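Since the structure comes first, as C-alpha cells, the remarks are kept for the end.
Note that this is a trimmed complex: some chains were dropped, and none of the rest were shifted.
Going by the order they are written in, the chains are A and B; count residues from 1 in each one.
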Amino acid sequence: MKSNSLKTTTSSLPFNWYYDHKIFKQENDKIFKSEWIYVCHINSINKNQYRTLNINNKNIVVIKNKLEEISIFYNTCLHRGSQIFNDQEGSIKAPVIICPYHQWSYDIKSGSLLNTTSLILDKFDKKKYALKKINFFIWKGLIFVNLKSNKKFNVKSIFQYYDSAIDKIDLENYSVGHVWKKNVLCNWKIYWENYSECLHCPNIHPELSKLVPLYQRRLVDIQDHPEWNILKKTYSHPKYHGGLKKGAQTWSLDGSSQGHTLDEVRAELQSRGQVYISTWPTMFLGIYGDHIRIVRLIPISPEEVELTAEWLFPRSTLSDPQYNVNNVIDFGILVMNQDAKISEVNQRGVYNLEKHCGVLMPEEYIIKNFHQYIKKKLKTKS
Amino acid sequence: MKSNSLKTTTSSLPFNWYYDHKIFKQENDKIFKSEWIYVCHINSINKNQYRTLNINNKNIVVIKNKLEEISIFYNTCLHRGSQIFNDQEGSIKAPVIICPYHQWSYDIKSGSLLNTTSLILDKFDKKKYALKKINFFIWKGLIFVNLKSNKKFNVKSIFQYYDSAIDKIDLENYSVGHVWKKNVLCNWKIYWENYSECLHCPNIHPELSKLVPLYQRRLVDIQDHPEWNILKKTYSHPKYHGGLKKGAQTWSLDGSSQGHTLDEVRAELQSRGQVYISTWPTMFLGIYGDHIRIVRLIPISPEEVELTAEWLFPRSTLSDPQYNVNNVIDFGILVMNQDAKISEVNQRGVYNLEKHCGVLMPEEYIIKNFHQYIKKKLKTKS
C-alpha cells in the first residue's frame, strides 16, 4: 500500500468531515462496527480480572478467568438491561458472573444463563438469555474484537502497514510495563494523520528529531526524498541513512536501553531506528530498541478521541530491578503529549472553511492512503 | 389492576426506550402533558410563600396567599415573557404579583393583569394579558396539576394502586417534617420499575429486608408465591405472614416509633407492615407505622429523573420534642439512595443492546402493568 511517488499533491478530505455528526455516524456504522478493533494485550488483564471499554458507544467487558481463558460480552444483563461490571477494571469475585441488580448468574466462559432469582417456571427457556458474545481474535497476544459476529480475522488484510520484523518477536509473552490514557479534543482521523507524517517533527518534536535525525528532514523514510540514493552515498550521517543518533539504542529520554535490547530484531532497528505496524482505524504499534509501544485510538465523539498506550517489555527486562522503565515511558508520553496538543490546534481550525478541502503534500502519502481507505469504507454498504 | 398470576414471563420494553429522545418526547406529549402530576403537600408551602418547579420543561409557580388559598400559574409575564418568580421558593412581598422586569402587576389569586407601567391606552384590553393559569386539584391536602386545562380529577382513575387505608387518614392536616431532593441519572421508568418489584431487595436493601422479612424472599406480597396459603399456615414467621420483624413498629433505623403511631390504620399496618398507593407517572406514597412518605418523580431528560421526597407526620408527633424525626428520615434516605445507585447501574447497561427487549419475571407483574400503561398512552392521540 505504501507509495513514495513524491511528485504530486492530492486533495484532502473536506474539513467538515472532521466534525460533522452525520459523517461520524457513517464512520461508526461502516468502519467501527465492522473492522477489527484493538482492545489490549492479554497480559494487561490478570487472571480473575475483567476490563470494560466503550466501542461505538457500546460498553463491552473482557474477562480473563482463572484458567486464563478470555471471554468478551456486551456488558448488559439480559433480564432488565442492567450493567453487570461497573468499573473500568476489577476482579471477578465468584466462579460465575453475577448481575448486581437481581443476581442473575451466567457462565464465565460461555455467558450461558445459569440461574435467575425468580420462582421456577415451566416455560422459561434459559438458552434465550445468554450474555451477548462479542466476536474476538487473539493475534500474538493482542486481543481484537469485531462487532460483526461473522467476520473472520485475517492478518494479511487487517494490517495496512505490516512489517515482518514482528514475526520474530514472541509478543504474547511480553509483559505490560505501563498503560497510559489521554482524551484528545480532536477528530480521530486528525490523530491518525498526525501519526502518518513527519513534516511536523522538527517543530513539534525537538527531542525526538534529535534522537531520530531523519525526522529533522521532515521525512518518515530515507527513501521519501527523490534523490535518496545519491544522498545516502554522499553522506554518512543518520539523517540520510536512517536509524537513531550516534550512541542511542532505543526511544528513551537519554537514548539508552540499559543493556536490554530486542536482539531478535537488531538488524531492522539498526538500519531504521524503529519499526512501525498499523491497523486502521484503531491501532499502531512501534518496535523500539528495548520495548514495544502500542497505541489504541477510540473515538468518543466527532471532536474527541481516547488514546490508550501500552508499553511492552520482555519479562526479563521488567524483572531487572536496575532497569529504569521511566526512561522509556516518559519519552513516549512526551512525544504523545506533543502530538495531542498540536492535533487539538489542527481541530480548532477545521470549522472555519466548512466543506473546503485541504491539500496533501507528497510526503503525506500515508495520509493519502488513509483517506482512500476512509472514502472507500463510507461508500460501501454496512 | 393487580395480578398475581405468577406463571409466565413477558417481554420488557425495548432498551432504547430508556434513552431515545423521540420516545422521551412522546412520553412528554402523551403522558406528562395530560396526566395529573403531583406537586407537593399543601403544608409544604407556608402562607405568603411561593414555590416554582419544572414539569415537562415548563416552569410553574404555586402560590399560597395570606388567606392560605392556592393559585398556580406558568411563571411567565405576558408582556415580554420574563420569568416572574426567580427562586425555587420564596416569600410574596406584595399583596399583588409584580414582574421584576417592567413591574406589571397581577392579582395574586386570579392572575388578572392589574396594571402595566406604560402610558394609558384606549384599546388595550387587560383581560387578554392575565397570567396563564394551571389546572389543579387538591386531594386530601395533596396538590396535583394537569397541563390540560379541561381535565377533571377523578380519584378512581388516577391512582393505579389505591388502598382504602388512606381514607381513614386526615392527610390534609399532616405536617411536612422534611423534604429531600436527589437527581438520579436514569430514565424515569427505570426508577418506577425499581419501585415496583422486590427481586432486588435482599442484595440492594439489606437493612430494609431485615425490617420487612418478606422482602428476603424477593416478594412484595405474601400472595405472590403460588403456595402462599400453605406456607402461611405452616410457618409463623413474618417472612410468610407479612408485616415488620418482631418488635418493629415503623420504617426507621431502629424500628421504633417512639410511642407515636398512626392508630387509624393500625390493623392494616400490623398485617402488612406498610401500605402503598401510587399514581403514574409521578407519585408513590407509603403509609408506615408513624408517618407517611411521598415520593415525586419528574423527568429532567431521557437519562435523568428528579426525586423529591416528603415526610408527613401528625402535628402532635412533630411537636413532641422527645421524638427523634431523623430515625425515620434517615432510614428513608438510606433506602432511596440504594435504589438510586442501582437504578443508575441499570441505566448504564441499556445502551449496549439497542432495541433488544428485556424480560419480566412473574414477580414483576406490577412492571408489566406499568409497561402496558406506557404503551397504551404512547399509542393514543395526545
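Heads up, the rule we're going with is that a residue touches a chain if its C-beta (ideal position, glycine included) is under 8 Å from a C-beta of that chain, and two chains touch if they have at least 3 such contacts.
Please read all numbers here as calculations on a predicted model, not as lab measurements.
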Given 2 visible subunits, total identical subunits the whole complex contains: 3
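In this text, only the chains that are shown with their structure count from here on.
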For chain A paired with chain B, centre-to-centre distance based on mean C-alpha positions, whole Å: 49
Chain B residues touching chain A - in the complex, by the definition given at the top: 6-9, 12, 15, 18, 193, 199-200, 203-204, 218, 225-226, 342, 345-353, 358-363
Footprint of chain B on chain A - complex, ascending: 57-60, 74-84, 86, 100-103, 116-119, 121-124, 129, 132
